[in-house]
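The complex appears here without one of its protein chains, the remainder shown in place.
Labels A, B and C are assigned to the chains in the order they are written; within every chain, residues are numbered from 1.
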Amino acid sequence: MSVFSEYKDCIAEGDLVLVWISRDNIKPIKVDSNEVFNTRYGSFPHEMMIGKPYGSQIAIRTKGTNKFAFIHVLQPTPELWTLSLPHRTQIVYTPDSSYIMERLNCSPRTRAVEAGTGSGSFSHAFARTVGHLYSYEFHQPRYEEALREFKEHGLVDIDKNVTITHRDVCRDGFRIRNGDVTSHLFGENETEVAVGADVVFLDLPAPWDAIPHLEDVISKDEKVGLCCFSPCIEQVDKTIEVLNRYGWSDLQMVEIQGKQFESRRQMVRTLDDAIERLRDVKRRKNEGLERRKRMCDSLLNDQPEADETVEKRPITEKTKFNPFGKGARVKEGDANYKWKQVTKVEPEIKSHTSYLTFAFKVANQIRNEEAIQRILESSESK
Amino acid sequence: MSVFSEYKDCIAEGDLVLVWISRDNIKPIKVDSNEVFNTRYGSFPHEMMIGKPYGSQIAIRTKGTNKFAFIHVLQPTPELWTLSLPHRTQIVYTPDSSYIMERLNCSPRTRAVEAGTGSGSFSHAFARTVGHLYSYEFHQPRYEEALREFKEHGLVDIDKNVTITHRDVCRDGFRIRNGDVTSHLFGENETEVAVGADVVFLDLPAPWDAIPHLEDVISKDEKVGLCCFSPCIEQVDKTIEVLNRYGWSDLQMVEIQGKQFESRRQMVRTLDDAIERLRDVKRRKNEGLERRKRMCDSLLNDQPEADETVEKRPITEKTKFNPFGKGARVKEGDANYKWKQVTKVEPEIKSHTSYLTFAFKVANQIRNEEAIQRILESSESK
Amino acid sequence: MDPLKQLAFDQHVILRLPSGNRKIVQLKPNSSISLGKFGAFQVNDIVGYPLGTTFEIYYDGTHEPDLKNKNRTPIGKIRLMPRSENENAERNQSPLPAELANVLSSANNQQLVNLGNDVQGLSTAQIEALKNQTASGEEIIAKMIENHGTFDKKTVYSQEKYLKRKKQKFSKFFTAEYLSSSAMLQFLLEKGDVQRVMDMSQESLGMLLNLANIRSNGTYLCVDETGGLLVYFLLERMFGGANDTKAAGTIVVVHENEHPNLDLLKFSNYSDAFIKDHVKTVSLLDFFEPPSPREVEAAFTPLPKDQVWSLKAGKKNAYYRRLKWYNNQRQIISLAAETEYDALVVASTLHLPQLVQRLSASVHGSRPVVCYSQFKETLLELAHALYDDLRFLAPSILEIRCRPYQTVRGKLHPLMTMHGGGGYLLWAHRVIPAAEPAAT
Partner (left out) sequence: MDPLKQLAFDQHVILRLPSGNRKIVQLKPNSSISLGKFGAFQVNDIVGYPLGTTFEIYYDGTHEPDLKNKNRTPIGKIRLMPRSENENAERNQSPLPAELANVLSSANNQQLVNLGNDVQGLSTAQIEALKNQTASGEEIIAKMIENHGTFDKKTVYSQEKYLKRKKQKFSKFFTAEYLSSSAMLQFLLEKGDVQRVMDMSQESLGMLLNLANIRSNGTYLCVDETGGLLVYFLLERMFGGANDTKAAGTIVVVHENEHPNLDLLKFSNYSDAFIKDHVKTVSLLDFFEPPSPREVEAAFTPLPKDQVWSLKAGKKNAYYRRLKWYNNQRQIISLAAETEYDALVVASTLHLPQLVQRLSASVHGSRPVVCYSQFKETLLELAHALYDDLRFLAPSILEIRCRPYQTVRGKLHPLMTMHGGGGYLLWAHRVIPAAEPAAT
């Protein structure tokens, strides 16, 4: 079974595991009891993971410094995989892929076509959800890499729900025939795969060249949904033109904008405290002036040393009242201060990925009149 | 002096005043001691406003119901005017106009060209800030209405900083000559206005037709900034093409997105309270069951009436513990409950107004070599 | 007929009207459905066509006037909408709708002076008469353009705006769509039930489903204050509307009130039996204070079947009542104390830190915790609480917004106004903290 399609309880030898080091450092590993996972914080023998439940924190003392270091070991999901995967191309991120899947109503009943495979990020999300995914990749090295990866992840195999095909769909269309470079294993008398897709996702520089070929592989007796993923607005324009020409309707282009927020704290600094601080500074300044004057006077007048204890206070100290910890390094959330919870958007936001152009098609708008009559008659006879 | 360009202290007869009834109901009135301002909450005689400082709340008791009703009287600003003005066309809202003004570095030194005038929303903001505004409107009734309004607002007059001209700038350009339909009052030997604009704002359906005419009116010895305001992306495309052709550079198109949030409160409903409530319901249900059983038993057994007081509690009451005021109408912020401050975006947001395309031009990239030499020599001799 | 592909009898479907509004209807055999000003039709006339088909209602003058109720919309006939009309955008290169092809237009509105309704040559009465005749929406609109005094003074842009408005007013067509969870959400939002659905949006829910890794064969713990909408989203993702699925998968709904509220599921096309199999409910009280297994087992012991059969009628009934109680108690114990869930999905207005932290005790390691809230501020409080709790990995607050465009060639731009809101998500993973290893 695929580690992506089955919930696993404990980590076993040979499992694909995602090691969470930090938010932007998640590494896939294949568990091997002879191996060690190295980070700059310390080394974690795979042995420590085996038998532990997924989600476990693995903690060590580092050799040299004897510091506490840890990682978390997670079971892969398509969304975590997207955060960790090796980029072969620009990838489709979860805000886009999740919207596309929801808008095209993806479920175990779905038969989906995806071109191109790219880094396989969206393929994993599709594979988790749909009945079958037909993925196409035109770039030979990327095709081979994706095929190997999908096999390793248990997505491509007999009984599995992903088929990947090496193909320039813009030139050669979507039909998968015996002899093509594809992961599909043809049966004895099988000459062509019956794709019958009801969901189509095109992540291609020129989707308009691929759209005319879709007729060969889409389902004819139901509503089919399509999404084109294009970075530039001019691509959208050309896509709309061709979609209209080929009988797709209900066109709508949308953008998805995703933002992530950090949870932070800001010190609550009251006006009263700020004023009191200034008052204190002023007081001390005046005291300092007077003290200096008195010292000067006493020096001149040669008075007794009775006052000395009072005067010995260092005159450099400006203020003792320091409600905001100025000058010190105050840690956010320090219990000695009051804090207000605030959100902060990530410093760099993904302000644009691509435009999503949706369209739909019901190829054969016909009904079986006889079947309707039969149903009506049978219900009347009841 | 214009009520828009001079801070006034108190309301006087004849003043243009903005009456704030509610956030989306702001009405401009001309103060006239014989008039009454009517709202559906009550009638406010202008008399009550005269002599009061701007910003005053005017409060009355309504005649029939004797209810407390009030309005606020404000001095107009371009931003408040934008919220209250009669829409002759789509207007430029403050998030856009403020960004344009800032990006084009508007100040009292600015000489601005605006086409078209439209509802005059942006004209008021320009007039507040710039040295001079040349506004053009091609639609005759709108031109006349804007002219009347600008005069009333003290923007157009001798010594004032707005000139409005009736013109189809796409066809006839921007030059203002003696004999044109314009608010400019020509001097005796003056045949043409020396516009010399360093800021240009084009809110036109086809800005590309106007751009070639700009050469006549823009300043030549400094950097000139331009902004085109267009709702559709195809307009941006054509605009970019023409801007490139006419030597404008540093092109950048942006969108401004403005959101407004309401400050609200959400009741803090703890899990413990919710569980306690269920416990209470269950207890009462059990008690009810037992009570009914006991009443049944006592009826059958014909017991004394000693227990009656206890049993008379109405058995319909489901729970006495009602920490969240269920069933009652709880006002947001009711002091009997705990609340969390939350923000809520307005129910309908302006998701798009127009694309803003900026471009810049330095016409004459030359310097006065002699002047430079003189400065250098004089500084050396010091 | 496959009710997931074709319009089927007794199915709930959602109709899209020319105004852009939606309406949920059930396709009862031999009944009719009225769409008000957009006409009325016989259910039998549309059943069997693919879901997503657009139909036009037309009147050929043969319909019987309703003598009892003159205001009742007469039932028209149905034909398939010709495809060229059945589109938001134009098919051909020219962005000009056919209706405007032979009409003059102005380069701008310069000559246009607003005269209100006076420029429309047809009186309201004449238009009403047209409507009651055989005239289709298109014919009415064509007549109105013909009789419009200053139509040629408008720009093409203004003409198109006019046309669109009139089409929305006089066209009589509708599209019958599958009632997906997103369609139900859209319907409720348009209906004004924004608070009821906690201001959710399709994009936030789509993100929630993916982040929570929802799929068939999972067992999910869920708090749903929307009356079943969230549960419907989960069901659709897990089973795709199929009653005959072989897939396993369970949603356990923990509810705040004595009885769960999943009313919206009655519009779904899942059978009661299917829902009973795949959706379990348990109150917060029962979940956090389940009965003790020992007491339950002590109170009742199921009998072997043959012994039950031999019971007398009265006793048999009592036995089955007790058995039902026993099974119910067993189920509560199982859901509350014996299940490690594959995700926690929360959409609740209860104070989140307490709720999420306590429910998460039942979530398996490495599984996602996803919480929807209308307000970012409540998630912020939750995020800080989860940060301080070692059982949660990397809580993040997310905002997802979809921005739809007017998707017409030559006039592409984002919609000018949109419904605000859409809420926020918190995403974290349940993890199992390790004891700090002893210093070596």
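In this text, a contact is a pair of C-beta atoms (placed from the backbone, for glycine too) under 8 Å apart; a residue touches a chain by one contact, two chains touch by 3 or more.
These numbers come from a predicted model, not from an experiment.
Across the entire complex, contacts from the unshown chain go to A, B, C. When you scan A:32, A:152, A:168 or A:215 for touch with the missing chain, the hit is A:168. Summary of contacts with the chain left out: across A:157, A:216 or A:346, the touching residue is A:346.
Here one chain is not drawn; of B:75, B:182 or B:353, the residue touching it is B:75.
Here the missing chain is touched by one residue of B:259, B:293 or B:326, and it is B:259.
The chain omitted from view is touched by exactly one of B:56, B:90 or B:270, namely B:56.
If you put the missing chain back, the residues of subunit B touching it would be 5-7, 9, 20, 23, 52-61, 66, 68, 70, 72-75, 77-79, 94-95, 97-99, 101-103, 105-110, 125, 128-129, 221-223, 233, 236-237, 240-241, 244-245, 247, 249-261, 263, 265, 341-343, 355, 357, 360, 362, 364-369, 371-372, 375-376, 379.
Although one chain is not displayed, subunit A still touches it through residues 138-141, 168, 205, 231-234, 259, 266-272, 274-275, 278-279, 281-282, 340-353, 355. Touching the omitted chain from subunit C are residues 377, 380.
Note that only the chains that are shown with their structure count from here on.
The interface with the greater number of C-beta contacts, when A-C is set against B-C, is A-C. Look at where the CA atoms of subunit B average out and do the same for subunit C: the two points lie 35 Å apart.
One simple way to say how far apart two chains are is to compare their mean CA positions; for subunit A and subunit C this gives 26 Å. Residue positions of subunit C with contacts to 2 or more other chains are 376, 381, 403, 412, 414.
Residue positions of subunit A with contacts to 2 or more other chains are 233, 237.
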